[in-house]
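Structure, as structure tokens:
Only a single protein chain was left out; the remaining protein chains are all shown in position.
First chain written, first letter: the chains are A and B, and each begins at residue 1.
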Amino acid sequence: MSRRRISLRQELPLLVWLVIVWAALWQDFSPGNLLFGAILAVAVARMFYLPPVDLSGRFNILHAVPFALSFMGKVVAASFQVMYLAAVRGPTVTNAVVAVPLRSHEDLMVTATGHVISLIPGSLVVEVDRSTSTLYLHGLNLSTPEDVEKLRREVRDIEAGLIRIMGTRQELDAIRQEAAA
Amino acid sequence: MNPEPTAVDTVIDAVSAVFMVVGALMSLAAAVGLLRFPDLLSRMHAATKPQVLGLFLLLASIGLQMRTWWVWPVLLVAWIFQLLTVPVSAHMVGRAGYRTKHLHRELLSSDELEAVVQKAAAKASREDASDGGRPD
Partner (left out) sequence: MMQIVLAVTAVILSLAAAGAIIRIARGPSLLDRVLASDVLLAILGAALCIDMAVNRHLNNLMLLVALSIIGFIGSVTVARFVADRREQPHES
């Protein structure tokens, strides 16, 4: 098994996350505890080697905050919608399985889009085709082709938002061209 | 631990009380959805998703009640763990449910995966290989 060397910069988000979890679990944010956590994080990352996640190297916090807020808003709205459907419509609900082709072919981006769309109630990733980066979603309460089209557009909007936050340059350019067209 | 109750305290208490009741209602919504939806995949929507908001509200009410800053990172970590795990388990169960035909096709208005699956199954049986195709 050949181990590709990964640079510290690529590993840094993982290490920071591990230190935060360590400090949060101890409920102690003193410098000594953080230092010990950092030593443990490096040891864990070295011993339990995982294939590195290909980060694009950019992270736009200006787009991340509105995205997180609109995500929470959608979660709240859709939670109540599912609650209403469960209580009122019940057994007569109509669903659909929708194929959504994504722009990006990065694994990280497809995973992130799938996660976000799964967390918003009313849609669920059933199957992923990695070669064409197509998500197959199961949508609740989709009875007409317009509803299906609406869900597809929503997913592509979410992907565009994620690309604006942490996509690569090429994907970002593609989004800009699409918006300009 | 319990200082004099002030107006701010009352407001915080009221907000966290509302959060707790709504969070509990989210659990009830999940249970109602489990009982009333007709097939596995629509039950999954009801079962897993309202819990995300429910747990968020309950953790927020804990944070409001404790009134110390250092609980927020812990609560955030607990919530992020749930955010990372819920879609994965939902996807696994949903995929198993779809593949073992635990859904009522007459309830689907369109199914854009079925054609792809059948094409892949035909291809797999032609090649006489078992690379993820469906033998049935």
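Everything below uses one rule, namely that contacts are C-beta pairs under 8 Å (C-beta built on N, C-alpha and C of every residue); 3 or more make two chains touch, one makes a residue touch a chain.
From a predicted model like this one, the values you see are computed outputs, not experimental measurements.
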Touching residues (missing chain, whole complex) on chain B: 1, 13-14, 16-17, 20-21, 23-25, 27-28, 30-32, 34-35, 40, 43-44, 47-48, 51, 54-55, 58-59, 61-62, 64-66, 71, 74-75, 77-78, 81-82, 85-86, 88-89, 92-93, 95-97, 99-100, 102, 130, 132, 134-136
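Rule of thumb we're sticking to: only the chains that are shown with their structure count from here on.
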Between chain A and chain B, centroid-to-centroid distance (C-alpha), Å: 15
Complex interface listing, chain A residues touching chain B: 20-21, 23-25, 27, 29, 75-76, 78-79, 82-83, 85-87, 90-91, 93-99, 114-115, 118-127, 129, 136, 138, 140, 142-145, 147-148
Complex contacts: residues of chain B adjacent to chain A: 25-26, 29, 32-33, 36-38, 41-42, 44-46, 49-50, 52-53, 70-71, 73-74, 76-77, 83-84, 86-87, 90-91, 94-95, 98, 107-114, 116
